[in-house]
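Up next, chain A:
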Amino acid sequence: MKGLNGAFSNNNKANPAESVIASGGSPVKYVIIGNSAAAIGAVEGIRQIDRQGEITVITNEPHHTYSRPLISYLLLGKVTEENMRYRGDGFYTENNCTLMSGAAVAEIDAGKKQVVLADGARVPYDKLLVATGSSAFVPTFEGLDTVESRHTFMSLDDARGLSKALDKSKRVLIIGAGLIGLKCAEGILERVSHVTVLDLAPRILSSILDEDGARLVQSHLEGKSMEFKLSCNIKCFEKNTAVLEDGERIAFDLLVLAVGVRPNTALLKGIAEIGRGVVINEKSETTAADIYAAGDCTQTLDASSGQSRIMALLPNAYMQGECAGINMAGGGKGFNKAIPMNAIGFFGLHIITAGNYNGDVHTVKGDGNCKRLYYSDNRLNGYILIGNVEKAGIYTSLIRERTPLDTVDFALICEKPGLMAFTQEDRMLKLGGVAR
Partner candidate 1 sequence: MLKEGQVRIPSGCAITGIFDKSGKRMSGGAVIKSISIMHDRSNGLGGGFAAYGIYPEYKDYYAFHLFYDNTAAKKECEEFLERHFDIINLSKIPTRKTKEITDEPLIWRYFVTPLPTKLAESQLDEREFVVRCVFRINRWINGAYVFSSGKNMGVFKAVGFPEDVGRFYRLEEYEGYCFTAHGRYPTNTPGWWGGAHPFALLDYSVVHNGEISSYDTNRRAIEMYGYKCTLQTDTEVITYIIDYLHRKKGLSFPEIASVIAAPFWQTIERMPPEKKEVHEYLRNVFASQLITGPFSILVGFDGGLMALNDRLKLRSMVVGEKNDIVYIASEEAAIRVIEPNLDTVWAPKGGEPVIIRLDGGEA
Partner candidate 2 sequence: MAINFLYPDYEVARNYDRCIACRACERQCANEVHEYLSDSGKMVCDDAKCVNCHRCVSLCPTRALKIVKSGNTYKENTNWSGKTINELYRQADSGGVLLSSMGNPEEFPVYFDKILLNASQVTNPSIDPLREPMETKIFLGAKPQDIERGRGGEIKNNLPPHLALSMPVMFSAMSYGSISYNAHESLARAAEELGILYNTGEGGLHEDFYRYGKNTIVQVASGRFGVHPDYLNSGAAIEIKIGQGAKPGIGGHLPGAKIVGDVSRTRMVPEGSDAISPAPHHDIYSIEDLRQLVYSLKEATDYKKPVIVKIAAVHNVAAIASGIARSGADIIAIDGFRGGTGAAPTRIRDHVGIPIELALAATDQRLRDEGIRDRVSIIVGGSIRSSADIVKAVALGADCVYIATAALLALGCHLCRSCHSGKCNWGIATQVPELVKRLNPEIGYRRLVNLMTAWQHEIKEMMGGMGINSIESLKGNRLMLRGVGLNEKELDILGIKHAGE
Partner candidate 3 sequence: MKRVYVNEKWCLGCHLCEYYCAFAGTNEKDMARALRDIKINPKISIEENGGVSFAVSCRHCEEPLCVKSCITGALTVSDGVIKIDRNQCIGCYTCILICPYGAISTSGDGAVQKCELCVKTAAGTPACVKGCPNGAIVFEERG
């Protein structure tokens, strides 16, 4: 069933025999730093090719692999810690790998091909994957240290900490109206007395929405009695009060810092090329021998714009990780279809966006829905869907595949996404599985 989803160029299965045994002749030692989507992808990728090699997963978190994006749902009560698990309980044993949880990595000794842990222990590797993700960026506000209850919102532990601090009397100030800030806001809104979201930018979700879209979502959230303070800059904090540039003072009981994230690249400093993130190619290789990287800590080619950038998204993380795993195990696989994309919802209002927003725009608006398609040079660059998001993947594939728009019925597909807009031959292939 290859089709649009053949996102992976050429043969992704190598001859197991050759990949099982390392040059030394003993089973290959795979070491993976990180335990999230990219790491899990890598494990599953390796096991597609190599059933014998020894896999060691090292994570500084003390948890079974879990899905980070779910922490807001945890607060919301939509999920329990139980079903936050990204893979079943048996995952590590089924894939026969050793999990070293709660173990911080101090450095990588690329020369000796060893990973050095904080406690000095050394873990040798033949192939290493760095999937260290990213961490919350904490800006240096004056008086921030005077704030009693400070939180970031990146990890399960963050969520647990925040959750403990919540109660109906609390007023919460969230700095950052991005994806993390707003998901956090949604997660806690019902459990506190008031939520204010503050951002330097003039609109919410500025990284993924245009003004109209942002306004639409904002009013929806305001409808849920969420308060926004946009285009304002924090001067300083005085205990539980934020003082803005314009002098306004906002009192709060609880502060959440969600201004952004930074890729965790430290381990590879001086070992591999690092831009804003660890630079990887389409095989998830870093510039250092036998060292791969995947997920939020990396920067890679954005298929929609052709520029190298950080795309901290779970699907990309998994696919880069899987790609890395396969290549680490000697398979040959390329993943070159990473694009920025987001599926997110707030109180039932769904938003799906992908690609970049350059070029001409086709807009369809009405009854709480908004659709924007951005295109140029006979290609779809990106889109924004708010409200009705059915069949969004058809647009996504146009972007990922760089499908020439003159090979489809663009007018029709603008109106409603569907296979109808493709040629009959394409459909025979997609739905009949047969080239005709």
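Observations on the structure shown:
In this section, a contact is a pair of C-beta atoms (placed from the backbone, for glycine too) under 8 Å apart; a residue touches a chain by one contact, two chains touch by 3 or more; residues count from 1.
Selection rule: all candidates are chains of the complex that A comes from, given by their letters.
Predicted model only: the values in this text are computed from it and were never measured.
Here chain A is shown alone, and of the candidates 1, 2 or 3 it touches 3 within this complex.
In the complex of the two chains, the chain A residues touching candidate 3 come out as 1-8, 37, 41, 67, 69-70, 73, 78-79, 83-88, 314-315, 318-319, 322, 341-345, 350, 352, 354, 389-394, 396-397, 400-401, 412, 417-420, 424, 427-428, 430-434.
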